[in-house]
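Heads up, one of the protein chains got dropped from this complex, but the rest are sitting where they should.
Up next is chain A:
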Amino acid sequence: MDRAEVDSRIRSLIEPFNKKGVTITDDTTFAGDLEFDSLTVMDFVAAIEDEFDIIISMNQQAEIEKYGQLVDAVCKLADD
């Protein structure tokens, strides 16, 4: 799956969680810019996992702070 496709699918998944309508770039942070709390993170991660049929463990989540890192991680996981 190419990065552009992963990016566009995650963009549509993030919409209901992006309550403030923040403009999303690769540098957008989940905790800072999007103000995701732990419950939102769980629901958002579950939505991505279901969409791509992957697991993003909490250990992997800890390495992902920015939107771009998430897209990269999902590309890699979906290819494995």
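Everything below uses one rule, namely that a residue touches a chain if its C-beta (ideal position, glycine included) is under 8 Å from a C-beta of that chain, and two chains touch if they have at least 3 such contacts; residues count from 1.
Criterion: contacts and distances are computed from a predicted model.
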Protein name as given in UniProt for the chain not displayed, "TOBE-like domain-containing protein", "8-amino-7-oxononanoate synthase", "2Fe-2S ferredoxin-type domain-containing protein" or "YeeE/YedE family protein": "8-amino-7-oxononanoate synthase"
Which of A:M1, A:A31 or A:A46 contacts the chain that the document leaves out: A:A46
Missing-chain contacts mapped onto chain A: 37-39, 42, 46, 49-50, 53-55, 57-60
